[in-house]
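All protein chains but one are shown in place.
Naming follows writing order (A and B), and every chain is counted from residue 1.
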Amino acid sequence: MASPTVKSILILGGARSGKSRYAQKLAEASGKMPVLIATAAAGDDEMAERIEKHRAERSAHWRVVEEQIDLAGALVREAAADRVLVVDCLTLWLSNLMCAAKEADAAVSGLVAVLARLDGPVIFVTNEVGLGIVPNSKLGRAFRDAQGRLNQSLAAACEIVLFVTAGLPLQLKPSALALRL
Amino acid sequence: MASPTVKSILILGGARSGKSRYAQKLAEASGKMPVLIATAAAGDDEMAERIEKHRAERSAHWRVVEEQIDLAGALVREAAADRVLVVDCLTLWLSNLMCAAKEADAAVSGLVAVLARLDGPVIFVTNEVGLGIVPNSKLGRAFRDAQGRLNQSLAAACEIVLFVTAGLPLQLKPSALALRL
Partner (left out) sequence: MASPTVKSILILGGARSGKSRYAQKLAEASGKMPVLIATAAAGDDEMAERIEKHRAERSAHWRVVEEQIDLAGALVREAAADRVLVVDCLTLWLSNLMCAAKEADAAVSGLVAVLARLDGPVIFVTNEVGLGIVPNSKLGRAFRDAQGRLNQSLAAACEIVLFVTAGLPLQLKPSALALRL
């Protein structure tokens, strides 16, 4: 489906949907050197445990780079024709931005802007968080909205978009749908 | 995929999934006069801000009709062969019904009943809200269940059903799936 020249893939999914593992397998099957751009900060025991679980699922030959805020800069530094970058994940990056009181929409625009000039392919992992009932807190609603805008912007910019459920992908883009009224 | 005679489309999606914008683009591409049936009430600053954001995304030549309760009546009044109606959204309508202590399931049946006799096409926008963990409150669970029943009823009645994620559509109906045990 995708030619060898695919430059950007967005993988959407819920919590524990298998989206990270799916991205890892794609990267490992590419024959290129896989580079993980990890956005998580091991701030508490629960998050440290999640990070460790993800690490145990990866094969040993990954290069791992941690970047919590300047994702566009990390992509430009790390991208190369013989590498494939995996950004895991945009949801934690968004959370980092909001905690640091950064302008999230501007940061997303900056991220999208560097995509076209990367020297190798990149796979983004992100959460879909808008399919439950309305969150009780204003912060929860603001985060949900910012995540939705981020996902729409990245989906518009990436060549291929997948939605992963229970480890299985649905292709959202390119779309076979051609609907007219 | 859809012929020019499509009469009813249901667009499901999460919060900030791009479902409203997708519906608007469909309507604007139809060549007919777009009519927005808006079910939102600008009850607080947050909602007023959301309404304003949606307004800014629409082109200027929309006719806008506000209807918070009697949606079936508004459809019958507004439908015409040279118009396309966009109902945005059924989730706020359901919320309005429940706040006004109306019988939601009966209102949904009434809405479905008028579909067949409308003089022009209609696009419904609705939220999927059942894909998070069980809500803490009884009201939250009741709303989630009512929304799920509404979505099933409308999906059964509409000719075309789409699920929009990150601005991208998946076609749920007509379905290519023919499964037998």
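Here is the rule we use: contacts are C-beta pairs under 8 Å (C-beta built on N, C-alpha and C of every residue); 3 or more make two chains touch, one makes a residue touch a chain.
Here the structure is a predicted model, which is why all the values come from computation and not from measurement.
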Identified contact with the non-displayed chain, of B:63, B:77, B:102 or B:141: B:141
Touching residues (missing chain, whole complex) on chain B: 10, 12, 14, 128-134, 138, 141, 144-145, 147-149, 151-152, 154-156, 161, 163, 170, 172-173, 175-181
Those residues of chain A which, in the complete complex, touch the missing chain: 1-2, 4, 6, 9, 13-18, 26-27, 29-30, 32, 46, 84, 121, 123, 128-133, 135, 140, 143-144, 160, 162, 165-171
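Methods note: only the chains that are shown with their structure count from here on.
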Separation of chain A from chain B, taking each centre as the mean of its C-alpha atoms, in whole Å: 30
